[in-house]
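Missing here: one protein chain of the complex. Every other protein chain is in place.
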Amino acid sequence: MDLNKLKSQILSILFVASKPVSIKELTETFGMSESDIKEAVEEIVSENDTSGIILLAHNDRLQLASNPENSSQVKKFLSLELREKLTEAALETLAIILYKQPVSRAEIENIRGVNSQYSIRQLLIRGLIEKSSSAQDRRVQNYQTTHEFMQTLGITDMRKLPDFETLTQNIQLPENKPDQS
Amino acid sequence: MDLNKLKSQILSILFVASKPVSIKELTETFGMSESDIKEAVEEIVSENDTSGIILLAHNDRLQLASNPENSSQVKKFLSLELREKLTEAALETLAIILYKQPVSRAEIENIRGVNSQYSIRQLLIRGLIEKSSSAQDRRVQNYQTTHEFMQTLGITDMRKLPDFETLTQNIQLPENKPDQS
Partner (left out) sequence: MRIKLEQHQFEGPLDLLLQLIEDQQMDITALALSEVTEQFLNYVRSLQEKNPTNLADFLIIAAKLLVIKSKALLPNLDLGADEEEAAFDLTAQLLTYKKFREVAKFLKNLEARRKQSWSRETEFTDRVTFLPDPEVTVDVLAGTLGKLATELKEIVKLPEKVLEKVVSITEKINHIQALIGQKVETRLSELLKDASGKTDVIVTFLALLELTKQRILSLDQEEKFADIIIKKN
């Protein structure tokens, strides 16, 4: 099929859907391969910078959203309130989940050094993280970020986030300087 | 303002509004003349002709819609979506609504400990639950099971639900303790 036509049809479906749509649901609808669908999806995502309606792709699920660049106009027009600011504890927990996902509570607590049940619960209720469904071992509960996370922080493409090494390359503990005494 | 920027902002507003918006409302938001807004709108209409999301302008009222040319794919998607089994999340949400009705979204989310927006929508679309406004506070949106669903389950009296007393008693909200991490 013509790529532009496929893009148009995917957009129509996402527009009427009442929840994030999985790539798998689209392959079933179109009877097409995953790679064909993903190609069309990537083309739509690449137009995110300028379009008023953008496509958020995360964990193989798709959702339309307004462009965060237009945040202030949308807010003004609909008299929306911006989402409540995240606490330091929530930001720390979110930071770990973002770069380690899917990640277990034990691992989060090991890094933070503090019980994180409350932060995790708050993030789950706000919809910024979700339990990951693809866990190998069903007894271990893992967590991952969501579309709501992208919307709250105005992220339009997860691949445009800096990688962990780049972000933390200047972080070090006070170094061993010999002969200080 | 840059015309492309204005077009993007108008699209964002129409997308989030999900109801018809008048040209006049837009002129107020942007502090621009009617002719400027109309120029941008006309451009969107002609550009979106083949897009999955089109702009309908009628009697100076604007609304987005999915492109009717894609209606067969959209219908197929929606029927596939309906045929899905209820998810575990939807089942939990339904169980809470069945026993605690009428119950608010916040209460459901506190009991489940996760955001329940999409589960509630799934149950609404399938006609298993419906909205009911709270008697005390009209702003609080409550949910209850539909009459049809109760008939299907064969329930005439809520109190005859299995273990009604114990289950409703044991479903209690954990208190919020914001001093915890």
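The chains carry the letters A and B, assigned in the order they are written, with residues numbered from 1 in each.
Operating definition for what follows: a contact is a pair of C-beta atoms (placed from the backbone, for glycine too) under 8 Å apart; a residue touches a chain by one contact, two chains touch by 3 or more.
As the structure is a computational prediction, the values presented were derived from the model and not from experiment.
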item	value
Contact with the hidden chain (one of A:25, A:69 or A:130)	A:69
Missing-partner contacts on chain B, residue numbers	15-16, 18-19, 78, 82, 85-86, 91-92, 94-96, 98-99, 111-113, 121, 124-128, 146, 148-149, 152-155, 161-163, 167, 170-172, 174, 177, 179-181
Chain A residues that touch the omitted chain in the full complex	15-18, 54, 56, 63-69, 71-72, 74-75, 80, 82-83, 85-86, 88-89, 91-92, 94-96, 98-99, 110-115, 117, 121, 147, 150-156, 162, 164, 167-168, 171-177, 180
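As a working rule, only the chains that are shown with their structure count from here on.
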item	value
Inter-centroid spacing, chain B versus chain A (mean Cα positions, whole Å)	20
Chain A contact footprint on chain B (complex, rising order)	4, 7-17, 21, 25-26, 29-30, 50-53, 64, 66-67, 69-71, 73-74, 76-78, 80-81, 109-110, 113-115, 117-118, 121-122, 125, 177, 180-181
